[in-house]
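Subset of chains shown; positions unchanged.
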Amino acid sequence: MNRMFSIGLIASFVLSALAHYTGIASATVQFIISCIAIVFVAGFLGKATESVAHYAGERLGGFLNATFGNAAELIIAIFLVKDGMFDIVKASITGSIIGNLLLVLGLSLFLGGLKYKEQHFNVKLASHNGSLMTLAVIALFVPAAFAKSLTNFETSNLSVLVACILIAAYLLWLYFSMVTHKNELSDEAVEHGEPAWSKKASILFLIIATAMVAFTSEWLVGTLETITHQFGLSELFVGAFLIAIIGNAAEHSAAVMMARKNKIGAAVEIAVGSSLQIALFVAPVLVLVSLLFGKTMNIVFSTFELVAIGVSVIIAKSISQDGTTNWYEGVLLLVVYCILGIAFFLV
Amino acid sequence: MNRMFSIGLIASFVLSALAHYTGIASATVQFIISCIAIVFVAGFLGKATESVAHYAGERLGGFLNATFGNAAELIIAIFLVKDGMFDIVKASITGSIIGNLLLVLGLSLFLGGLKYKEQHFNVKLASHNGSLMTLAVIALFVPAAFAKSLTNFETSNLSVLVACILIAAYLLWLYFSMVTHKNELSDEAVEHGEPAWSKKASILFLIIATAMVAFTSEWLVGTLETITHQFGLSELFVGAFLIAIIGNAAEHSAAVMMARKNKIGAAVEIAVGSSLQIALFVAPVLVLVSLLFGKTMNIVFSTFELVAIGVSVIIAKSISQDGTTNWYEGVLLLVVYCILGIAFFLV
């Protein structure tokens, strides 16, 4: 962790705390500061997770990375669930999925493609990723299609059951891709390098980083309602575009960096892997978490959200299925992201 | 045909007849007995068809197998059509399609994949099967999309025309896959072995088996209404899950057996071939049969049914398009089947 990052991390976190507790800054300023702080603390959490994963050994480490890679989003969302802001939670889940599939992947393919004429990645992994993305869309689409004919109670039951099935499917996928079919699916690994810290420091930093993400998330969520009203933005747009872009800033830079190093396989793994994790793990876990807070968040997404997730998966699958990428495929993904962004902004 | 099977066949058929005609058993008992009887007589009909097909020579035999492979389902459905129970007919067509694509195929890939790391089948056949499944979904989806703006009379006309077109497409497909492009599409053939009976006996057994299926179907259908009410099950769930699983029991065991012998191509042919046959041949034939009974059954399926068929085809196509299978792909299919099962049960 270089010096600049440390200073940025501490400064933005402290400023954000001051703004929140003293209340001297306007909601807008609070919002901006906590956005900046989120980017830093999410980056810090990512590094700490990676470092702990390194010491945990390959298999458990892979699991940790895969499961806590979106810890920041998960924590932000838990605070939103606690406050009963289910709509904004679903919007931010939607935004994370489409942000990873369209913006992160699109920028990676585009910027990587400007440097290299064609880039290649493991076609078998692409095919499995495609099928898993398809499962994710189906799992979100079926409850929505049936919800109109169900009572609230039945919808809750359906949501909890689907959530459990998805978590089971996700754990089996980890077992499949990390144990039984590890070699078939391996690609250029995401470069982790040597960890910067000792084992003890890594665990300590993981705990500290998690706490920092938790606090900053709470402060950010606190400003959302004011911001949304003040600028006349819909919750849908704020959740699906603003929060999602902020929460995924770390993935953005990592994936693009990989693509520019001609490691497009690693970039795809970050972008697609992350969106799969959100859909198949984070979303269902949030449904189960909401049970603990006493009011079940159902898994029924709005038509707009389903359209956004559906078209993102369709275009990403169409582009990635041949295992070859180029700059124009990045353009296609970014074009769809723009169209969705405009539609969400206007609605 | 081994001794145990013969005894089971005769015993279950006689018991089912007794239960129906004497009326001493409750509806539930009648239902259970005739379910068991259906499994046996469907198996008997399958064997008799295979045996006659053997003597008919390769080409006509292939045609017989392909066209009468789902004779049991067809006969059950004709009795339902005669009684005007169109909703349950459509539900059982839906159930047959998704049962074959998700449950039969899913179990085959899963159990085959536990034994063999990767299994392969003809990728060209997979691609054609995928396009045909796509046609099936389109042919069911278009009438449903237009039906709201059509009168009943126009919907009937549309249904009859679409039915004729689908039957023509199916016959051309048989011609294509069995005559003009036989070699390109051949895979490990489904093992038939030597027929157990002489030519005359085979024909006689085919007639007897058909009659037995017809009777048992009528008895089973007779109990459905009572059962549905008694257990508070929806017609949709009974048709799409109970009847479909019972009617396809023979395919289930055959496909799984093939997969365990590493003949995954044959398992896919049974599962996918069967669902194609239901969608492109059985369903349209039932529309035309309903004309004979004086009241046209239209081809407009409910939203739930279309969702179920649509997502089944999408996930099956996504999984089968690379011609390679493994246990996790089986899990994906079974997961979608579970989600649909829960949704249909609750609705």
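By written order: A and B. Residues from 1 in each chain.
In the analysis below, a contact is a pair of C-beta atoms (placed from the backbone, for glycine too) under 8 Å apart; a residue touches a chain by one contact, two chains touch by 3 or more.
If you're wondering where the values come from, they're calculated on a predicted model, not measured in any experiment.
Asks: Which total copy number does the whole complex reach if 2 copies are given here?
Replies: 3
To be clear about the criterion, only the chains that are shown with their structure count from here on.
Asks: Give, as an integer number of Å, the spacing between the C-alpha centres of chain B and chain A.
Replies: Roughly 41 Å, centre to centre.
Asks: Where on chain A is chain B touching in the complex?
Replies: 124, 127-128, 130-132, 134-135, 138-139, 141-143, 145-146, 149-150, 154, 157-158, 161-162, 165-166, 168-169, 172-173, 176, 180-181, 184, 317
Asks: Could you please specify the touching residues of chain B with respect to chain A in the complex?
Replies: 117-118, 303-304, 307, 311, 314-315, 318-319, 321-322, 324, 326-329, 331-332, 335-336, 338-340, 342-343, 346-347
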